[in-house]
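Yeah, one chain of the complex is gone here, protein chain that is, but the others are all in their spots.
Moving on, here comes chain A:
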């Protein structure tokens, strides 16, 4: 039986663990404020908040309920728009949306309200930019967003007063959330911590599996990894970073160590999907999905990542990420193995760059993406690792291009020669994300972009084109 707190009420259900939270909320619980827009995490109309205990405190994330299996909210607090309503008046986010006319047809609105309320619950140093980032997964077809931006600015202004020592009390006192939120921490502690939804097919956040196989998941026997304690955690040892398999993109986007080592870390990861997806999408899931344009996979390939695969008997073996992909969606992985750990080298400051171009800059899948880690010895390239996605059946580590660069002097000529070689390593196909011709041109441009970005004094656009 799955139990969790839905708004202010304990729910217990015998529904299959694979049932989506969205269907459960709307049709079992009859809470129709949460809307269905796309069922693939791309519109945000179904966004809810999920609270869980972290070091004794309730921490909230926004999540797309269409891609969240019930198993992944076991023992947590799920908040729908109905659970944010105050008895007598609008809450502050709702009021701002009304005052700024941030709603027209209204169908996307509960999703925006939830995402912005999530921001109110979690923000420590609120800025308008961060408030807008919190709604980066919400699509509105009516307003053109300007009125919603104004609402976000209004909410941010109020949140500058937020008492960071007693945030929840402040949020209740200032009409951001109803007062039952004050009781949640205690109620969450009452849940048994045992988590036992094991099965055959491993699933993390579900953000890809529920898109690809929504209909089939109904009857599948799945192994829910997302909340397993032993599969969560980020460990640094020297310049090595070890990720357990259920670490999410959001766990990493604000990681102090990585932000320190890679100044543009936040900017890069912001290019990956949207806030509610990053909140639940796991790194291991991105790797195991095996998409030729998996953004995080491309990043990890350049960082010389190594995977630990563990079978049911808990026997592990290690494989380099670049050797993991055998062909389109085929892997060096046995059926009973899961990716339990990912280890990578944290690049030194100013040595890493990531580029991604798609139709829409955010919340889109790349036409081509690429990462590079490079180090210099004076003006000679001492080490180089380049990866690229969207240019073949697998996310590609560019072996020859990387090797070619090592030992060469850093000049525009070197970069241009390397690019010639790079083209021989690519085999893009024409599809919805672009023609082959475009992908080849884009591959060149983004390869150039690495050098222009990392070495602005030495490599200039005028010398490359």
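Note that a residue touches a chain if its C-beta (ideal position, glycine included) is under 8 Å from a C-beta of that chain, and two chains touch if they have at least 3 such contacts; residues count from 1.
Quick note on the criterion: contacts and distances are computed from a predicted model.
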Per UniProt, and picking from "4Fe-4S dicluster domain-containing protein", "Benzoyl-CoA 2,3-epoxidase subunit BoxA", "Cellobiose transport system permease protein" or "Xanthine dehydrogenase", the hidden chain is "Xanthine dehydrogenase"
Cross-chain touch to the chain not pictured, restricted to A:288, A:302 or A:357, is A:357
From the list A:57, A:141 or A:213, pick the residue that touches the absent chain. A:141
Touch assignment to the omitted chain, from A:9, A:57 or A:218, lands on A:218
Need a quick check: the contact residues on chain A for the chain that isn't drawn. 26, 30-40, 42-43, 45, 80-82, 85, 90, 93-94, 97-99, 101, 103-110, 113, 132, 135-136, 138-149, 211, 215, 218, 355, 357-365, 367, 431-435, 437-438, 441-442, 445-446, 448-449, 452, 461-462
